[in-house]
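Excluded from the complex is one protein chain; the other protein chains are retained at their positions.
We call the chains A and B, going by the order they appear; numbering starts again at 1 in every chain.
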Amino acid sequence: MHLAYPAVLAALLFSVGVYGVLARRNAVLVLMSVELMLNAVNLNLVAFDAWLRDALHAGQALTLFTITIAAAEIGLGLAIVLLVFRTRGTPDIDRLTALGDRVAERQNSADDTADASKGQAVS
Amino acid sequence: MNTALPALVPALPALGAAATFATGRRAPRFARPLAIVPVVLSGVLALVTALQLGTGRTLDAATRLTPTGGPDISLAIHLDGYTSLVTVLVGLVASCVQIYSTAYLRDDPRYPSYAALVSLFTAAMFLVVYSGDLIVLLVGWEVMGICSYFLIGHHWETADARSASLKAFLVTKLGDVPFLFGLFLLGADAGTFRISGVLAAAADGRLAHPTLIALLLLAGVAGKSAQFPLHSWLPDAMAGPTPVSALIHAATMVAAGIYLVARLLPVFLLSGAALVVLAVMAAVTMIGSALCALAQDDIKRVLAYSTVGQLGYMAGALAAGDREAAVFHLVSHGAFKALLFLSAGVLIHAAHTNSLSAMSRMPWLAERVPDARWTLGIGLVALVGLPPFSGFFSKEAVFTAAEHAARGEALTNGVGPASGVPEAAGWIVLIAAGLTVLLTAAYATRLWLLAFPGRRAVALAGAVVPRGEAAEGHAAALADTGEDLPVAASSTATAPSVHATEPAAMRWPLWVLAIPAMGFGVAGLRPNWLPALLDGGSLRPSLATAVLGTGLALAGVLISYAAWRTVTARAARAAVAEGAPAPQSTDATDPGRALLGPLYGPAQHGFGVDRLYERLFVLPTVGAAKLVRFLDREVVEGYVQASGGGARLLGWAVRRAQTGNAQTYLSALLAGVVLIAVFVAVGT
Partner (left out) sequence: MSILAAAGSLAPATRGFLSPTGVEIVFVLVGLAVLGAAVISVGTKQLVHAALWLVVALGGLAIEFLLLTAEFVAWVQVLIYLGSVVVLVLFGLMLTKAPIGRSPDADSGNRWVALLVALAAAGTLVTLVVDAFRTSWIDLGSGGGSASVTGASLFRTWVLPFEALSVLLLAALVGAIVLSRSRQAAVPKPRPGKLRAGKPVGAARAAKSPSSERES
């Protein structure tokens, strides 16, 4: 079998996962997209393991580890999402902007003088 | 002879000043004894030193103070007849002023600091006189300058005093900068800062740039002694308390410049050009200041301008090469001008105003201050120079010196070649001095007539002003002038009582000073009295100049009196015509206006010298300062602001990127990774 098939499939799957991570609003769906990306990597690992005929089967062992870590990741990730949902009342990622610059957001509505005074107060 | 004694003379007042500064705030009771005792003691010590030294001897003692790379600076004492004379004068005047001040500034809360500054000032003057080293002399010179600044600004609540003190300081410093360079050049040329060494170098002709040195030194002398281009601070300095005017601006500090030239006269004699400059300076100063004095209304300003003029006499004598005459006039002038100022202080204290025209409306003033009336009269006669008062003899000495110089046989008395004095200098001084005698007599007479018009003036005015009205007039005058007087408010509120005489501490110093003002001139008559103490030349007036000077003085007195009679009578007629015995207008009885005619206005304002300086120096300086301010605010600060603003703008942009949305960050991150991957792939 040509190596290009699994490699190209893995690349495309990874890109789909990237799109999902970047575009999805719901945090659970983002986690799902992360699973897609991880599986793309798994596919690569298995394909290269078969291609290289590795005597130690490093690729397959690593795939198993990855699956384990992915399971742990999704468990922890879902716990975090649940926690966030419980405290903030929403699983939407783009509304979790507590680490953003509040002043910059307020600037959109505030006029320049308030901006200047605020800037001085901050500096 | 023991050098500890003369060393103690400057040290005592300095220690007294330090003690007054230290205790003045906590224990004001000690301020008075601490002010008087050291000064009087050092005055006595100065007298003892002078007596021990005797006549015709000099004493030089020195110890090296600082080894420098070039000429050493040494703590040197130089004693001779001149130092004896001047220190005795300084001691006498300073003691009188300290005693007088205890009464004059009795209720002043800042008396301790005032007394300390006067003591410090006295110490500095002693240091200048005794010092045998130019750098040490400079120290005293500058200490005097700063003390003068503080004392003129004693009443710093008033804008006048503040600006006057600043002006005095700046103008004298303007002269001091070239003076400093002159001293350095002198020290470099002579190889030493010791005055004896400098004089020896001058005698050997080892000075490479005598004209330059002399002109640089003259700038400092003009600043300190208020000669023509830099004279304008002295009349304004009258914003200080009157005793300060007596001490600083009559007897001592302004004399320091003259004294310095007298000490270094051999250097000046090497340069004819410098002597001509000095003569022109003296002549312009004399005539201009006498004209100004004739137009002033403030009694202290009249005396200040007269001081400037008398200093012009001394400078003229020096320009004629005769330092004996200069120092002779310095001492007699110091005595009678201190007397004049202290008398004027008594007058001001009694009248609560500085204004002569206001005083002319107080007929009771003469009865109120009999002592001051007498001593003011004595001082004025001495100032005019009528025989046999001291002013006559010293002024005649100046005349004689100028006459000899004009004939090409200057009375240098062996300190230099007679040919070193240009004849032009003699002529300039002689003519200017003659004119000034006339003017001096005129303004002295005017001062006397305005201050004490007497009952005849009231009779001439045709209206006997009742006592109560006089008191009202006095109150009005107070309100008009708004003078800041160093007396308690309670005494100004009540109408002055005729029989309340001035305190004894303000009267006795007047009589003490009146004695030398009257009799000191006799000391120059015999060659083995005063001249023996100095260079040994004759100080006896010659017949021609004596007749000339006295005649001019009498003429001035008579002209002034005649003008006064005329204007007073005219004012009285005008008052009768108006039908109201109202107080005369300010200038109605002023003979100065009639005498000066169109010159009156300019003379009242010092011939616009201040305004000229304002145009020439102050405005460009202010303009330059504005320019610098503009450059700093707009240009230099512009860069600072721009960098700050740029950083803020950048920060604003970066802050806009900080949205808090993790997906945005991740998008940017991954896009960057892809870009890097592409670049790496393409690059390899």
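Assume contacts are C-beta pairs under 8 Å (C-beta built on N, C-alpha and C of every residue); 3 or more make two chains touch, one makes a residue touch a chain.
Predicted, not measured: the structure shown is a model, and the values here were computed from it.
Within the entire complex, the positions of chain A that touch the omitted partner chain are 1-29, 31-33, 35-36, 39, 42-43, 46-47, 49-54, 56-58, 60-61, 63-65, 67-76, 78-83, 85-86, 91-94. Seen from chain B, the chain kept out of the figure touches residues 661, 663-664, 667, 670-671, 674, 677-678, 681.
Note that in this section only the chains that are shown with their structure count from here on.
Centres computed as Cα averages put chain A at a distance of 89 Å from chain B. Those residues of chain B whose C-beta lies close enough to touch chain A in the complex are 648, 652, 655-656, 658-663, 666-667, 670.
Every residue of chain A that touches chain B in the complex is listed here, in rising order: 18, 21-23, 93-94, 96-101, 103-105, 107, 119, 123.
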